[in-house]
Structure formats: structure tokens, C-alpha cells
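Every protein chain but one is kept in place in this view of the complex.
Every chain is named by a letter (A and B) in the order it is written, and numbering of its residues begins at 1.
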Amino acid sequence: MNRKKVIRILLEIIRYVIIIFGAFWMILPFFWLFSASLMSPQELMSDVPKWLPEKPQWNNYLQVLKRIPILTYYKNSLIVAGSVTLLVLLTSSMAGFAFAKLRFLGRKILFSFVLSTMMFPVFIFLIPVYYLMKLFGWLNTYLSLIVPFAVSGYGIFLMRQFILTIPDELLDCARLDGAKEFKIYTWIILPLIKPALATLAILTFIGQWNSFLWPLIVTSTAQRLMTLPVGISRLSLAFSTVETQHLILTALVYQVIPMVVVFLYLQRYYIRGFVLSGFGNL
Amino acid sequence: MKRSVALLAVVLCVLLSFSALAKTKLIFAVHWSDYQVEGVKDENGNVKVKGLRQYVEEYQKLNPDVEIEIQSVPFDEYLKRILISHTAGVISDIYVLYSLWGVQLVDSGILDQVPKDIADKVRASFVKAAVDGATIDKAIWGVPVEVANYALVYNKKLLREAGFNEPPKTWDELIAMAPKLTKRNPDGTVAQYGFAFLAGWDSAVVHPFLALLYSNGGKPFKDDFTECLLTSKEAIEALEAELKLFKNGATDPAASVWTFPTGKVAMMIMAPWYETALKLGFKDEYEATVGVAPIPYLKKPATIGYTWFIAVDSASKNKKAAWDFIRWMTLQDAGGFTRMGELMAKNIGSIPPNKQDIAFFKAELNDLYTSVFVKELENTYQEPNVAQGQEIKTILMREIVEAWNGRKTAEQALSDAKKQIDKILEEFYK
Partner (left out) sequence: MAGLSETKGPVRRKKLKTNTGAGYAFLAPALLFYSIFFIYPVIFSFIVSTKRWNMLVPLSRARNVGFSEYSYLLRDQMFLGVFRNTLVYALATVSLTIVVALVLAVLINNAKLSVLWRFIYFAPVVTPQVAIGTIWGYLYRPNNGLFNSILRLFGIKPIYWLTDPNVALWSIIITAIWAGIGGSMLIITAGLKNIPQDYYDAAKIDGAGPFRQFFHITVPLLSPTLLFLTATGFIGAWQVFDLPFTMGRNAPARSVMTVSWYVYETAFQSLRMGRASAGAFLLFCVIFGFTLFILWLFRRGGIKGYE
């Protein structure tokens, strides 16, 4: 008895040692970002990264607010990232449900097609999609920032994998009761894949929030639509950004904080899923 | 009574709509940062140093029928943005172009012919290096707005510590001095480099090499660009001159010019845009520490330069208005100087290529740092405006770095570069 307990405690200690050791390396650059945002340009020029500022330059945060219209960028980024996330959640869960639980002709082929949409490097799409935006007249509207990302093969694939784990019996019961597929989707599927939805929401939001190249190209003719990463790039100089490096780092903190908020907020959905007692080993 | 009022209203509406139609809209695409576009303002919002915006507003007041929209995109993304928008027919009217980009645009017929009076004025009023920069296939395609070159930047204190009161004048002197300025730690790592090469992107590596090539009496291409001359005796000697610094321990591929402001590098070849970093790094010690001198020469003094010029899109619907604005901004005398020259010298902090501006802005250009670059303009060779310039420079950069790392000899590296470059030249210059 005693030996087993000792081994168990040892394993627990090893477990936390691993976790903490890993956590240190994971958080290092993130921590440095916050620390560096409070440094002066000189401190940032040092050969070796300094870990703590000599005198916290809280003024950097005010300076950035004055220099670039952060609030406008926040608004634009929020509209774009939020809309895309909602659209992706919707289209991915719908398509994922179809691929996982509905039987129809061509299901396999269509799913392979969806997978293959992920296999092209993004540069290929820049020119033709930009042309489409001009054609539709969306160039100076949020639509050009949102619609081209409304459907994600990655999201569809993710939703499909998670919906696959829902027992068919549950759905068949509902169908026997006369429920239509859409009702099943809304009342059974969606509530059961909350952690997956939260995950997709986080990843999609972050991907859109940090997106740079496409918003840059599109907002170059509509500067009032600039998102955060594009707006921050206005602080950088052609060569040797030393002058504004401290402001850029501070601006990046402004950029990072909402993602942290979204991540922490969505953690509430990482709860244990349904309890399958009664379904045992079917 | 009512009918005449109605008639009047209709006439007024028509007139108003005509005046709205008559407003000419120009889109001006630049790669400048926020301060450079919006101007530097103090706490109360008053403009301390004018940015592009202020000049544009001034012009719009003088010409109420013209409206200019400034669209700014970071330098790294500028060319991409032009290319992608262009394919959809979304163009700007006025560009500020790096000369090598200009070559592609000219070859594809994207740029508008420069009005003769402007071309003549450019030839007359601008320094040779800048005029060469705006010249593609023997014609001038825009007005130069910025010219930059390279010089030797050194740490006076470190030199004095090692017993040198003067920077090296010839490359051989540099090769002799640099190892004496290299200090090592007891564990073998380098505490201070005698010399460091600029690296990290194509121009960084290729430009100083080209400077040495010209200084050695050579040139990278035949004048008609039908052949690459990088395997000439002069070129191989120039690269070997660089390699000597690696071989005698004065530098190695791990040396970084970005550590110069912390006193870890004694000498480097650098451009005018690094001034602010040096001032920030050395603070009060700046004047006492930083020294600038011409690049130590091989056979004759020479340095390399690159240029930016302003041009008009050939598909623009308002070409005349665009050139009018350009004339006002870059050529018209505003009191002994040009407005673009003022923007360059006072705000952007670079060298205006107009001879009159260079003479006028003494306060900005005659300081410890920039003055040497300005003086060296007379020895500056403009980098050749060759088609596929960036592709060619990237090839050359990669070969030079192989030689720096001792993986290829100078001759091997240059001959490999020549093979690839000749193939490209064949495509464009028959």
C-alpha cells in the first residue's frame, strides 16, 4: 500500500514539474512582449534582450493612443473577426453535421473536395479574389474583409470529427419522434459540441485578428477600414525601425489583449461533455 | 414666380453637379510612416514638422478643383500592393517608386511618359546618381525624390583605443586595421568585431559589394545588359577583398551591424537611414563616438547609390493634373528650396537629390553623419536599372553569402551567380 502511494505521489510531482518547466518556456516571449512594451528605445537596442525595464515607460501606452487611431482599428478588427467567426461557426457546424451524420449521394467526394480546398497556398487566391471584390463592388466595404473567409475547410473538418463522436442512437431516437434534421442540428448537435465550437471560435478569431496581408491590400484603398495589424504597421519605417520599436511593441500589446480576453472567456465551454451512462457498451 | 424659382434651382443643381464632376481626384500611393504622412505634431496638435498631408492640403487650397487622397502602405508590401490592385484595374495616379521596381513598370508600359519640361529640369537640377536612378532604357521616367548611398561608419573611441586616430582610406588599410580592433573573450567568443557586414536582405549584401566593384574599376553588367560581368578580374578581386576580412579574423558571419550602437562593432558600411538608431544608442556620447568616412577604396573612390522617383500611371485618367502636382511638389521653387526636398530633409530625414535643396538644407544635411554621405554623392554610382533587378540581386546575395561562409571561393560564387544571371538577362535583353 505504502509503495503504491509513494509512486503515485512521485508521479504527481513529476507531472507538475513537467507542466511548470514547459510553461516557463511557453510564456517567455509573451512575457517579454509586455515587459518590452514598457521599455525605452535604448533598452530595446541592447544586444541581449532585457527582461525587465529599468523604469516602466507607461507613457508608451498613451503615446500609441495619440499617434494612431487604436479605437477605430479595434472597431474594425472586432467587426471583421467577430463576423467571420460567427459565419465560420455556422457554416462549419452545418456542413460538419451533414458530412458526419447525414447520408447523401456524393458525400465522400464532396468531403474530399472540402479537404482539397485547404491544400492550395493562399497567394493563389490573392489576385482572383481581389478581382471578385472589385467586380462585386465590395472593395470599400467590410464585405471584402469578411465574406472571403466565411467558410473554412478546416472548420468543417473539425466539426465533422467532433460530431462523429455523437452516438447515432441519440439522433435516431429524435428522428423516430419525428424531429426534422434542422431541429436535431440545433437542439442536439450544437449543445453537445460546445468545446469544439469554442475551440473553432478561438482559432478562427485569432486567425482573423492577426491577419495582415489581405486586409492590407484591401484597405489600401479604403483606409478607414484598416484593421489592427495593418494600422500598427503604419508605425514602422522602411529601414531600421529602432525609433518606433517601443511603440510597435506597445501597440502589439493592444493587439494581444483582446485575444487573451476571448480565450479566457471561452474557457467556460471546456466542460466535460455529456455523461453516457445508460449507453454503456453498445 | 414659382416657375422661375424652380428653374433657378435646377440651374443651380446642374452647376453644382458640374463643379462636383469637375473635381479631379488624384490617388497618391506612398510607403511612408504615420509621422511622415501626417506630420509631427506637439501635444496641442500643432504641426511641428510638416508631413505630406500638410503639403497636399496646401496644394488643394491653391487648386480647389483637385482632391488628392494619400494611400500609404509599408515599404515591404508596396510592390505587392501595386501588383495585386493593378490586376483588377485598381490603380493609383502617382507613385513613389524604388528605381528597380520602376524598370518592371516601364517595361510593361505602366508608367506615363514624363513631360519634356520636367525631364529637362531633372537632368539640369538633380545630382547625377539620382538622374541615373530615374533613367530606364535611356529615358527619364520620373522625378527623383530620394537618393541614398553608403559610407564607412566607425566608432572613434574604439579606434583610438587601438591606436588609430584616422579611419582607413584604402581597403588595404582597412584589412590591416580591422583585426587589431577585434577582441575576443577568454572562452573564444568575440566581444568586439573589427568589422561587420550589413546582411539580411538583397541590397544589404549586394550594395557594398557593388561599391567595391566600381571602386576596383569594374562594373556588374555590360552597358546594354546583354551580359553579366561578375566573373571579370575586377569583380573577383572585389569579392576577395571582402573575404580577406573573414580570413584574417576581423569579422565572421555571426557579426551583426545592429550591435554597433552598443559598441560591439568598430567599423561597418552603412547608409544614411541609420542615423537615428545611432543617436538613440549612443545618446550623449554620439558626437564623440560616431565617425563617418568614405568607403575605403580599392583603386578609386566609389560608393553605390539607390534612388526613389515619383511617377504617374499611364492608365491614370488625370495625367495632366498629376504632373501638375508633381511639378509643384518637386520642382517649383518654394523660397530657395522645393517642397519635396523639405519633406525629405526635415521630416523623413533622407537626402534630397535636388542640388538646390542640398545647398539649402544645411542644418539637416551638414551634420556629423549625413554630410559625408552628401559629399560622397559625387562618387556615387547608381545601381544599374536592370530588368528583374530584385531577382538578380537575390541570386547574387546568396552566392556572396556562400563565399562569406567559406563554402565557395570568390571565383566559384561569382561564376555560379553569372550563370544564373545571364539566363535571366537573355530573357529580357536579346
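What we mean here is this: a contact is a pair of C-beta atoms (placed from the backbone, for glycine too) under 8 Å apart; a residue touches a chain by one contact, two chains touch by 3 or more.
Keep in mind that what you see is a predicted model, and the values were worked out from it rather than measured.
Engineer: Among B:Ile27, B:Leu79 or B:Leu97, which residue is in contact with the omitted chain in the full complex?
Structural biologist: Hidden-chain contact among the options goes to B:Leu79.
Engineer: So which of A:Ile166, A:Ile188 or A:Val242 would be touching the chain we can't see?
Structural biologist: A:Ile166
Engineer: Considering the complete complex, identify which of B:Glu227, B:Glu240, B:Asp367 or B:Glu402 is in touch with the unshown chain.
Structural biologist: The single option touching the absent chain is B:Glu402.
Engineer: Applying the definition given at the start, please give the residues of chain B touching the unseen chain.
Structural biologist: Considering the whole complex, chain B reaches the absent chain at 79-80, 83-84, 86-87, 104-105, 108-110, 187, 189-190, 199-201, 253-254, 388, 390-391, 394, 398, 401-402, 405, 407.
Engineer: Hey, which chain A residues sit against the chain that's not shown?
Structural biologist: 11, 15-16, 18-19, 22-23, 25-30, 32-33, 36, 47-49, 90-91, 94-95, 97-98, 102-105, 107-108, 110, 113-125, 127-129, 132, 147-148, 150-151, 154, 156-158, 161-162, 164-169, 172, 175, 180-182, 185, 195-196, 198-199, 202-203, 206, 210, 248-249, 252, 255-256, 259-260, 263-264, 267, 270-277, 279, 281-282
Operating definition for what follows: only the chains that are shown with their structure count from here on.
Engineer: Counting in whole Å, what is the centre-to-centre distance of chain A and chain B, each centre being its mean C-alpha position?
Structural biologist: 38
Engineer: Per the contact definition, I'd like the list of chain A residues that touch chain B in the complex.
Structural biologist: 41-42, 45-47, 67-68, 126-127, 130-131, 133-134, 139, 213, 216-217, 220-221, 223, 233-240, 242-244
Engineer: Where on chain B is chain A touching in the complex?
Structural biologist: The touching residues are 27, 29, 31, 33-35, 71-75, 77, 80-81, 84-85, 87-90, 258-259, 261-262, 264, 271, 273-274, 276-277, 280-281, 283.
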